[in-house]
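Apart from one protein chain that is not included, each protein chain of the complex appears where it belongs.
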Amino acid sequence: MNYEAVIGLEVHVQLKTRSKMFCGCKNEYGASPNTHACPVCLGLPGSLPVPNEEAVRLTILTGMMLGCKIATVCKFDRKNYYYPDMPKNYQISQYDMPLCEGGAVVLDKFAFPKECQKDPEANAKKPIRLVRIHLEEDVAKSFHFEETSGIDFNRAGTPLMEIVSEADIASPAEAFAYLTTLRRILLYGNVSDADMEKGQMRCDVNISVRPVGQKEFGTKCELKNLNSISGVRRALEHEIQRQIEVVSKGGKIVQETRRWDDVAGQTFLMRVKEQAHDYRYFPDPDLLPVRTDSGLSDAAKASLPELPQQKKDRLIRELALSEYQAEVLSSDQPLCAYFEKASIATKNKAGVANFLINDFLATEPDTSSIAIPPEHFSSLADLVGEGKITSSQAKTVFAELVKTNEAPAAIVARLGLQQISDSSQLEKLCDDAIAANPRSVADYKAGKKNAINALKGNVMKATKGQANPAVVDEILAKKLAS
Amino acid sequence: MKKNSQRFPFETGSKKTLGSAALSGYHIHLVQTGKIDVAYVAQLCRLKLNQEEIDRFNTQLGDILKLVEQLQKIDVSGVPDVPPDFAISGNVLRKDEDRESFPVELALQNAPSKSNDLFIVPKIVE
Partner (left out) sequence: MSLAQETLSSLRKKLSAREIAPEEIVRDLLQRMEKTEPKIKGYLRWDAEDALRQAKEADISKPLGGVPIAIKDNINTRGDGCTCSSKILEGYVAPYDATVITKLREAGAILLGRTNLDEFAMGSSTENSAITTTRNPWDTERIPGGSSGGSAAVVAARSAIAALGSDTGGSIRQPAALCGIVGLKPTYGRVSRYGLIAFASSLDQIGPMTRTVEDAALILQTIAGPDPRENTSKNLPVPDYLSLMRQPLKGLRVGVPKEYFVSGMDREIEKAVRIAVDWYAKNGAEVIEVSLPNAEAAIAVYYIIATAEASANLARFDGVRYGRRAKDVSDAIDLHARTRAEGFGPEVKRRIILGTYVLSSGYYDAYYNRAQKVRRLMRQDFTEAFKKCDVLLTPTSPTPAFKVGEKTQDPVEMYLADIFTTSANLTEVCAISIPCGFSTAGLPIGLQLMGPHFEEEKLLRAAWNYEQAHEWHKQEPKL
């Protein structure tokens, strides 16, 4: 019997705001414990929340980028449960009137793991539908010691966006692609840095299996403690196996929460926190409802970036880049912005793309702050396109460019790298080569066309590689034909 | 005009003061309605009660529930879940600017147990 997986992901994203969701404390990772705390985020008696406008705007923006319906009015609700990392023992969240509903994340080929990119699954452009996106506050952070735990409230109150997908994801690779694509979009909108290692993007998974063709869902398990996108993939691969083994032996899956241990490569049953999750949601009486149509939606729309897929399509369509080139550039927003500046003055846009992708990226630069003036790439591309230097010469120039930021023309002049295209000069050198290689000439005339390469090599050597190879080919061919 | 029913505490009883007379009459008219499972609810709200408290509260809360049962008889069919004037006024939101937080000593000032600038609790087992 063949089984298929049914997977839904719940992703929590910390928003990139200056202050916390309901108070003015700084929203900053890595500060000394309890240095960004106040009565509100400590849950002191008498404190009251006031919502962060920017957090609402960023959530609307995310909803717009993902094609969601933005609610005209939304509100906050209290989600009641007890845990030591909860300052109030209720979390301010959104229950029945969230900011966004619907929408989808379309899986792009290049978002799949490299080894899967040729699979049909990766090329299906499958949309993973979203249920909703809502806004809430993060909990405090705990550190665990021998007999005690220590709690740091710096993180408490950080604005958190919860993105819930439908159970449309069918494989660990799709889950990987979903998270990669989602992350890229979040970076594009400057909504979050979404770094999973810093806890800025966190993922819980619901996974069940069922025989292929069955309509009903199997019993699902929730997986927690997934700390990286590839960790999610590994955990899913393991858990799917585990569930299939149980079910195929006639056993039943128990609905439970399991903790992924990346080191052990296994999921373990977690201790049950609340028997039944009766969160007793009710509208938070301390908070007024929020309208999105009185300026917030407009503000979000105004900052809508060109989305990764749109950008890719445009690069291919308008700048004649290849799919691969468009993918690499669009996956790195600052690099792409640099590319657009760097290619503006030249017709040879593909050439600029190649330099950036092949040569520049090999130097492992910080793409968010490139020191090289972008116009130099245009000049370099022009020099090659117009035949003034050879492509191998270009590599030499490029190496110098990275070192000195000098204009390419100046480098070429300095190093004397002018490509020789002048036919009169080359005619003479070709004659020399023919004279020096009678055997190759004879071979060529006898039908071995490749013999021309030896003659060509001769000319290149004589010109220290600066001869224009196309012109040399032409001249030699003409001379040998006669 | 809404008929003042027997439910309203003032209506019953003939003694001078409002309190107990009205109540005894009221109690007579009561019908056993909902009952709270105090032990279960106490778990939800993290209150460790002893058996005596559970029993006492079971009775008292039963009485209180009877008090509130009268709401079931009011016609709310015309009242929508979300009122039409919900969010009628403009938003009251906070600009995203960071303000000074407490110095760490003040944040921890009332902590029953603290160490290395952290609030200490018994070990949390996931």
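Read from first to last, the chains carry the letters A and B; within each, the first residue is number 1.
We adopt the following convention: a contact is a pair of C-beta atoms (placed from the backbone, for glycine too) under 8 Å apart; a residue touches a chain by one contact, two chains touch by 3 or more.
None of these values were measured; they are calculated from a predicted model.
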item	value
Residue among A:Glu245, A:Asp278 or A:Asp298 that touches the chain left out of view	A:Asp278
Hidden partner chain, touching residue among A:Gly30, A:Pro45 or A:Gly416	A:Pro45
Footprint left on chain A by the chain that the document does not show	39, 42-51, 78, 80, 82-84, 87-90, 151, 276, 278, 280-282, 284-288
Residues in chain B touching the chain absent from view	1-2, 4-5, 7-14, 16-23, 36, 38, 41-42, 44-49, 53, 57, 60-61, 63-65, 67-72, 74, 76, 79, 81, 83, 92, 94, 102, 106-107, 109-113, 119, 121-125
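Here is the rule we go by: only the chains that are shown with their structure count from here on.
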item	value
For chain A paired with chain B, centre-to-centre distance based on mean C-alpha positions, whole Å	48
Residues of chain A touching chain B in the complex	17-19, 23-27, 32-39, 42, 50-56, 73, 75, 82, 84-85, 89, 97, 142-153, 225, 259, 270-271, 278, 280, 288-291, 294-296
Residues of chain B that touch chain A when the two form their complex	44, 46, 82, 86-87, 89-104, 107-108, 115-126
